[in-house]
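Note that one protein chain is taken out, while the other chains of the complex remain in position.
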């Protein structure tokens, strides 16, 4: 069954001049950049859901992809076939990591018992596939949003039984992630939000959500999981409003429940733009607040107001993002997971490779550009110069005065600060030199 | 000079059937609703800036309004004339409160010395006008965004001298607010944000901003000001990104600098919608997080992506907002300030009255509707029923279990929670019964 | 099987004070307003797709509704059951009309032959159901967007065979509409657009689309169908860009292919707002351009950038829309079709009634308000006065001069036109008197 990609060759680095459409032109995993190999910097992962579970359906039409494992019910055999094809893909793509939701990798379950049996079956298989393929788990997660029981949320559901069902899934998924050597555990609260305030007790839901997250953190420590717990912000969709709106909102949420040193963010480019921010803004914010964790690589469509989850294809955008990632210290346990899907018309097996190969190369080129920018030093120098006053005499003085003291100083010195150019166009041109 | 509104009669409550376009049909200030008069509930204020300072200009064209006090330079005489006309307006409108920025009420100043002299002159006059008119100050603030020196921000400026200039203004404005019996002091960080990350040290700017706010809170206590310090969130405009993006972001910011019990939010309807939220969402969020303070009443245009600051004219929107305000406990020191401007084509003096009279009545009708909804009880009952499980046996059990305990309970009981209707359409219809 | 709604009583008009949640408070079908009954004015229809075909799924989760006819394959028996339940619904709701896509009402077909057989079977049944229920067909249409074969469009598909398949469906659906006495035939080009310009020949696609529409118009006349051909604009979703972006775009398209006197628009509220317009703007534009046809009633969410298709619940919005509909002359063959779906959590049969009953009453109240506004006359008077110059002496002169003549007149008279207030706030207050 791993023959699904029989026609696709192993993807390798061939350099910028390669005319091979299925080769890396920039992602040279062993190339050392700023002291680490590109593989160590970027920690690429492919995902199960968009690439192996989604059938190519959208709100206005059915699945177009016609994958063999989708032809009948999603039973144990179909799930096993999907897992094998996926690992074949991870190997051919030569990404070191993969990611999954519990329901992505297992047979459809009708109840708690089946859920646990089928998931355990899947985890056993994944463990073997990891061993045989040399691939590792970047992160695992539990899907608390697709089944109808989660229509009103998981941890924020008005029904405590749904909360408990979710707790069962998260416990098992967290333990499986631990067993599989996963480096992180992610929570995306797809339906942790509301459709209408008219039927919503926001305070209770936030408190339930905060407690749920606290329990997860507590359990992580109990079982000795040393990976990072990550929350993935998104402003809305499917819900009208999602509680984890953006990085700044998640930060406040973590502070409220005393979790800011335990949990970090998994930032997705398309979620960033849906929330009214640039991708690099979200990374810079996480860096400034000390909660930068991992990346879900994709892009949105600035003209379309929903999560299009397209493959990243802008070196310009990824260069700016990589600058902020490097400034935030780079990844520790995190990495670049492709939470991206080929377009619904891209129905061929090879399209999955075009999407990922292109995306990987765009990110890799972004890293090379960002490293060159940082090594060049002019960008940093401009910033240092702009804030120089704060390390000067006047800046030093006001650091030790209260409001009245500073105000009095302004009066005494009769200060008349003059605006200085921010030099934005010059810096934008400078960036363009490195693309 | 107070003759500017000579043709406009005193505005009074005349009841729903009045055909007088310049009368209140719903705002009956002495009417008791849910135990308080409407005046006590709503605490209306009019503002200086849009109503008496703005000349009717926009980015594509000059001022259209042709006010007498705008015909020459904004010197002490012009500023005094403006203050008198404004208080005549506040009285004719019969709103109990007004609001101002320092530069709104004073002559143009070229330097620190002039700033302090002209502002002091203005405050003396305001004190007299308050006494003679019986109007009170809802809040004061300092403008740290209009003068070119603030092009790169006030408290977040790369230049510490600008920070100090801002500190001088804020100290004086806070003390003036205290002296004038102001009930709150507001900070809107119009340029506390960035134009491009390329020249921005976000962490430093956030820390400078946090320290500034801490100094303001400290000074408030030092001078014995018992009013509330308020931050007004806005996502962007004029900056590309503003640090006080929305209520949830401000909450995280306050938590970061230990100010969550000292500072509350002043929520503006149009800022809410610009940040991707409904007006009522922002109020509900502030209520849930315990930082609800005051309201800047206006509305945006859902098709136009900038701050249109139109007068509120949707009873539907204000009813939902008033429900959340009442649920958040109503105002303590806050109130409804009209941060709204008549359209640039509405050039007549009477248009200022049409805008405010209509806006006041829309808010007042919203209060009456919200009170009726709450007294009716069906909306609350639906919510209570929806979350009933959390006060039941199962809910009680899981409140005392850890993640594994809850998961084990789910397994033991082999729970199979069934989705229940959220009844959204029914509740939306219910609201419509009260409009 | 029509027992699905056994617990739901017949919906009737009971007046504004009725406490019955399943009664009309404003829709009194026999009440005469501006010379016609409300039934004649509003011509309400319910639709098959959202109400009887959609299972409650979204992009992030499966169906929640659990309707009996969805439990097995969509074969002839299931389709028949659905049709019967639907007509029971139409009767209980007492709407005079209904609407359908071909695939909504028939069994799933694997090929051309099956499509024609199952569709014919459905049409026979619909004809009987219409007769027994007294319900009529507002419009029919063919679905050229859900099946994978239409992934790249129907009439704009790169593959002429898909175009031909679509032509087969449209021919049959148009003839069925004619046979069933349908008053209109609609084309919504859900995938008539593009995902990326990189693989799109826009000119060819537009020309193919224009020819397709011309053929439909020609066939309509050939078979003697006297109903109206309607195009439904939408800016995007599912496609990145849809050719029928908005009413103004459709007008240009019709002019390009000489169809502006043959085809009109079916305006949907949510499509209007997605395209950056208000609902009433789209109606006013269609009225000004002479192509107003029919309405798909629903609403979007101003904070969510996709088609939420919620039930209309704003009397304010519907009043403004009804003013424009009445100004455009009201409906001839068109009507108000509820292209609206209950929320995914609204899983009970009764929720379908709450949605429709509330929506019908909101539209009905909008009509009553709009009629009162028009009878009042002040709104029209303000407009007449604003443009009075054009019927005066100066306006008359320039109507007969060329550019140089008008310019010379301006010079000779040394004109100095003064701005006059647009009175927007006053007019907005006036509207609020009628809500």
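Each chain carries a letter (A, B and C) given by its place in the written order, and its residues are counted from 1.
Note that in this section a contact is a pair of C-beta atoms (placed from the backbone, for glycine too) under 8 Å apart; a residue touches a chain by one contact, two chains touch by 3 or more.
Keep in mind that this is a model prediction, so the values were computed, not measured.
K.L.:
Please identify which residue in A:111, A:384 or A:432 touches the non-displayed chain.
P.N.:
A:432
K.L.:
Just name the one of B:145, B:225, B:279 or B:390 that touches the chain not displayed here.
P.N.:
Answering carefully, the residue with contact to the hidden chain is B:145.
K.L.:
Spell out, residue by residue, where the missing chain touches subunit C.
P.N.:
Counting over the whole complex, subunit C touches the hidden chain at residues 111-113, 116, 148-149, 151-152, 158-165, 167-168, 170-172, 195-204, 206, 208, 215-216, 218-219, 222, 235-236, 241, 245-246, 248-249, 251-253, 255-256, 275-278, 280-281, 284-285, 287-289, 320, 324, 379, 382-383, 386-387, 389-390, 392, 394-395, 398, 402-404, 406-407, 409-411, 414-420, 422-424, 427-428, 431.
K.L.:
Can you name the residues of subunit A that touch the chain not displayed here?
P.N.:
21, 25, 64, 273, 276-278, 302-303, 311, 313-316, 342-343, 345-348, 351, 354-355, 357-358, 361-362, 419-426, 428-433, 435
K.L.:
Footprint of the hidden chain on subunit B, which residues?
P.N.:
56, 58-64, 145-148, 150-152, 190-191, 195-196, 236-238, 240-241, 274, 301, 303-307, 343-345, 347
Keep in mind that, in the parts below, only the chains that are shown with their structure count from here on.
K.L.:
At the place where copies subunit A and subunit B touch, is the share of residue numbers found on both sides over half (same) or under half (different)?
P.N.:
same
K.L.:
Roughly how far is subunit B from subunit C, centre to centre by C-alpha average, rounded to an integer in Å?
P.N.:
It comes to 39 Å between the two C-alpha centres.
K.L.:
Using mean C-alpha positions as chain centres, tell me how far subunit A is from subunit B in Å, no decimals.
P.N.:
35
K.L.:
Could you tell me which residues belong to subunit A and also touch two or more other chains?
P.N.:
In subunit A, 148, 151-152, 195-196, 236, 241 touch at least two other chains.
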